[in-house]
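Complex shown without one protein chain; remaining protein chains in place.
After this line comes chain A, so read on.
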Amino acid sequence: MAGIATVAAESSAEAGTRPSGPPAGRRWSRTTVETRVLGVLRWVVIAGLLLFTLFPFYYMVLLSLRDLSSLLQAPARLWPTLSELTVATYRDVLAPTESGGQGFLRFMAISGLVALGTVAVTLAFAVLGSYALARLRFPGHRRISVLFLAVYLFPSILLAVPLFIFFTRVGLRGALPALVLVYVSQTVAVAIYMLRNYFQTVPASIEEAAAVDGADRFTIMRKITLPLAMPAILSNALFVFMIAWNEFLFALLFLVEDRSRWTVSLGLSQLAGSIEIPTTVLMAGSVILTVPIVVLFLATERLLTGGLTAGAEKG
């Protein structure tokens, strides 16, 4: 309907301005031209965007599988030949330093430990806090919300100086729990924000019904609210895990002096400048760093997308 009307309007306008134009010109009204051009342009743009976003990842995987000498001989070849294909890079990067590797397996264990610790502590804080903000009225409610928004917008570089000094001074700078605590303080505001939004969509009437039946607040939370909020809590957990796994600045500030405590991010960044370690081996390291995040993300993309706009940038 709309299309027909548009064509009619266009052609009559054209007929008014250019009465001598050939009748075939109708098919080439501005609308038609634009629609066709944009229709083609759209696919060009999508293809270009995909190439632009995915190429670095492809290049990462490609280099991690190629032999270094053949890479240096043919740096521009974008596909590996069967003869040069190797997984020795992964063996090198994962093996412990004692056996000549780079010890990334250990880095992964540290990263995993820190990230899981951060998730557990953040959730404990955030579930209670977001429930309070969504359901309960108490003095300072609004001020606390504003505080959390400000914390969420506050970049970590501004906390680098005081936290570095403080933890150095109390002698806990190399301790993993200290790092976890810092991560929790960075993620808890976003986590509360996301969970609060979710709690607000769960109708309070279910909880009220339970209250009428005589259940107290904590029974209600444990038996009704938490099970209902499980999808949101789960996506929150993944989100916090990703932030903690990817974090670089505080890992650098806190853990750099002791190689046995490096996270994968820190390890890769520290070894990247080294001349002795082949680029292909480090590329295998960056694949190892990236794969858990990409897998988690693709598995939960729908759950997470809402949260990303709420600020994955933190950290």
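By our rule, a residue touches a chain if its C-beta (ideal position, glycine included) is under 8 Å from a C-beta of that chain, and two chains touch if they have at least 3 such contacts; residues count from 1.
By definition in this document, contacts and distances are computed from a predicted model.
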Have a look at "DNA-binding PadR family transcriptional regulator", "ABC-2 type transport system permease protein", "Putative heme protein" or "Carbohydrate ABC transporter membrane protein 1, CUT1 family" and point out the UniProt protein name belonging to the hidden chain. "Carbohydrate ABC transporter membrane protein 1, CUT1 family"
Tell me which residue among A:L65, A:V93 or A:L163 touches the hidden chain in the full complex. A:L163
With the missing chain put back, which residues of chain A would touch it? List them for me. 2, 5-6, 9-10, 13, 30-31, 34-35, 38, 42, 45-46, 49-50, 52-54, 56-57, 59-60, 63, 71-72, 75-76, 78, 125-126, 128-129, 131-133, 135-141, 144, 146-151, 153-166, 168-169, 181-182, 184-186, 188-189, 192, 204, 208, 211-212, 217, 242, 245-246, 248-249, 253, 264-266, 268-269, 272, 279, 282-283, 286-287, 289-290, 293-294, 297-298, 301, 305, 308-309, 312-313
